[in-house]
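Note that this complex is displayed minus one protein chain, with the remaining chains in position.
The block that comes next holds subunit A.
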Amino acid sequence: MKTLRIGSGAGYSGDRIEPAVELAEHGDLDYLVFECLAERTIALAQQARISDPQGGYDPLLSERMRRVLPFVGVQTGRRRLRVITNMGAANPVSAAAEVRRIAVELGLDLKVLAVVGDDVLTMLQPEFLLDNGQTVGSLGERLISANAYLGVDGILQALHADADVVITGRVADPSLFLAPQMVEFGWAADDWPRLGRGTLVGHLLECAGQVSGGYFADPGFKDVDDLARLGFPLAEIDADGQAVITKVTGSGGRVSRATCTEQLIYEVHDPAAYLTPDVTADFSRVCFVEEGADRVRAQGAGGRSRPERLKVSVGYLDGWIGEGQMSYGGPGAVARAQLARDVVLKRLELIGVKMQDVRAELIGMDSLHGPRSTVEPWEVRLRVAARCEERSEAVRVGNEVETLYTNGPSGGGGASKSVRQVVAVASLLLPRDAVNPRIEA
């Protein structure tokens, strides 16, 4: 029986590149998938596209492709390797053109196809209600993007059209991995149990290193070998969707029941109903069996019919966040930092900075989970952040922290300040029929 080998080359946009190259070269793969879109990445990419109509795709696309394309396509003595990625972000068509340009430059003859149809901005009506209670209309000109989470459909079209490289925009993460399993094994679009199992494989692989020993080590409790050379994962899958998760021999990291269990539950709510555009997957009875060093078999996933509506991620501008930080150390550091915090908050009030919300905390004491620390650290860092409607107001927050140098308590050092625009994300649901995934050459 045929075994399909799918590797995971990225778990987020800025991820390491050499583990992907290692997989492409030594993973004996049929497919290499790069998942690079977080919740608001498309909204940010859409802004980039507004300033450059040819832009709006992943900033690392060119570098990644330059490194892995030499292993892609039909090559003597190797499996045919194909690439699937959502690095098209807000502009899959331009991204595909860029990949074609790189292929030609490298002397490669590859078919590169873009999947479009996720951009549904023009379909939104002012009365549509977002999950945060606002209407689309209330966002006015602050609305910047609306992208439906597509399922496997467009990728299936591209693979059936014999693409070597498939570039998408917003696609549900597991769908990037499910589509090649459906194509290679001929699974029907309503074969829910197999789609559920294939979705489990996608879910385990979609964050790359997070299943192979990344984001796992806790020295003395959970140790991981050679974390600096962490290998990215691959799955060996059979025609029923049964799979073994493993990694390239000799790479760093580890694949174990524990690493797989952490990733199984990651970003899952009800494990019996993991919703994707393709299937309602059931992970509630999954179990893992260690079959050898860094080899774990995933069993027991199921599936039911897919949701009738697709989730749409809506990006909009929501003001600015201004921030300032200052460190205090040595005896009395906490008391001086607390005084500095009080002074800054008072100053923001006195000079009338217009803020929607403000937060002031001491890094090292209470910045993550409130006041829980029972010991006084040697050093702490004051952090003040505020959200303002206007950029000019947000700037004043960091400035006021900086003035602690000559006006605040003794011994403050290492001031920093920043201002960033808030690109917020909300969601709504659209009927599946309203969305039309398709390929563009």
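Operating definition for what follows: a residue touches a chain if its C-beta (ideal position, glycine included) is under 8 Å from a C-beta of that chain, and two chains touch if they have at least 3 such contacts; residues count from 1.
Note that in this section contacts and distances are computed from a predicted model.
A chain of this complex does not appear here, and its UniProt-recorded name among "YjfI family protein", "AtuA-like ferredoxin-fold domain-containing protein", "Tetrathionate reductase family octaheme c-type cytochrome" or "Xanthine dehydrogenase family protein subunit M" is "AtuA-like ferredoxin-fold domain-containing protein". Of A:Ser62, A:Gln242 or A:Ser284, it is A:Ser284 that touches the chain left out of the display. Considering A:Leu60, A:Val268 or A:Leu429, the position touching the chain not shown turns out to be A:Val268 (whole complex). The chain not shown here is touched by just one of A:Arg40, A:Arg229 or A:Arg432, and that residue is A:Arg40.
Summarising the interface, subunit A meets the missing chain with residues 39-40, 131, 215-216, 218, 221-222, 257-258, 261-272, 283-288, 300, 318, 321, 357-359, 361, 363, 367-370, 372, 383, 385-387, 422-425, 427.
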